[in-house]
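The complex is shown incomplete by one protein chain, all other protein chains being positioned as in the whole.
The block that comes next holds chain A.
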Amino acid sequence: MAQTEKYVLNMGPQHPSTHGVLQVQVELDGENIVGAKPVMGYLHRGIEKLMESRTYVQCVPFTDRLDYVSAMNNNLGFCMAVEKLAGIEVPERAEYIRVICAELNRIASHHVFIGSLTNDLGSATGMIYAFRDREKILDLFNIICGARMTAHYIRIGGVAADAQDEFLRDTQKFIDYVPEMLDEYNKLFSGNEIFQARMKKTSIITKEMALKFGMSGPNIRASGVDYDIRKIDKYGAYGKFDFDVPLGKRGDNWDRYMIRMKEIAESAKIIQQALDNMPEGPYMAKVPKVLRPPKGDAYHRVENTRGELGFYIVSDGSTKPYRVHIRRPSFVNLQALDTMCKGMLLADAVTAFATIDPLMGEVDC
């Protein structure tokens, strides 16, 4: 009988399929994975510490750099936490614009997911298609705030500028295009035999495991756990919209992919409702020029593209936060990586990295 020996293979930090600077120490027995240990910290910038020496308003742009492909969602989380702490009421129109931007950004982030996943599976064409459509959303952001990725559009008390008619019209155009876009993706990837063979029944996370690891976002919903902060907390204007939370059954790579495809359709549904019922009024609340929230602490969580994003802010009554802690979903989700990779082949590890969808800017903070 052949004698085998275990050895460790370093994937990353400079590996194209690890989506940033994630290093994974994969322990191999032949081609089978025995264990996968994520090593983080290559992108650690100390954002939590940096925020302690800046005013609340100056802190907002840092949140763009956390999860840099869904900046709007991060702005939203931080601003809502500060508003909770300082007791600021946000005007309704601003809430609607925020929802539109957050959901557009969710779609754009899922485009990155689909693009990089198909690219990792050997179809560079997929990436071109997904990024072509993502560009349409980035152009919308360009219209509304002049920035494409690090938007810094959602501010404490509202949004930076009112939504122009041009933005609303182009958003409507994009929403009308979404069904056609999803159709094209389904024809291109979902129906592909090789794609299905690579994705189905690989890297399964059961319901129990997902709960045990404290996962959140599309990853936990793919395992069949109904856990969507937008539905549970109904923060901002989310309580006013009618949308479904798509759930998976098996919790394999395929479910994690399909959940995100369905979420794009749901996000489009939310944006359509927000566009139809857009109220008139101010887009910014009256926020004092020098913001000094009262002494105390507040924790607020929102549904980021990757899961439950929470901001814990401690105020000592001065203009700067005493302490900010960010609960980053991809950081917590990465704990499942070891279980996902165990017993799989090395080639499947790449799929597992892609479907768990970690974003290193957020993991390392």
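Heads up, the rule we're going with is that contacts are C-beta pairs under 8 Å (C-beta built on N, C-alpha and C of every residue); 3 or more make two chains touch, one makes a residue touch a chain; residues count from 1.
Convention: contacts and distances are computed from a predicted model.
K.L.:
Missing chain, UniProt name, options "Multiple sugar transport system permease protein", "NADH-quinone oxidoreductase", "Pyruvate dehydrogenase E1 component subunit alpha" or "ATP phosphoribosyltransferase regulatory subunit": which is it?
P.N.:
"NADH-quinone oxidoreductase"
K.L.:
Consider the whole complex, including the chain that is not shown, and state which of A:E308, A:D348 or A:E362 touches that chain.
P.N.:
Spelled out, the listed residue whose C-beta touches the missing chain is A:E308.
K.L.:
Among A:F78, A:F331 or A:F353, which residue is in touch with the absent chain?
P.N.:
Answering carefully, the residue with contact to the hidden chain is A:F331.
K.L.:
Would you mind spotting which of A:F113, A:F213 or A:Y238 touches the chain that isn't drawn?
P.N.:
A:F213
K.L.:
For chain A, which residues lie in contact with the unshown chain of the complex?
P.N.:
40-41, 44, 46, 48-49, 211-215, 227, 232-233, 297, 299-301, 308, 310, 312, 314, 322-323, 325, 327, 331-332, 334-335, 364-365
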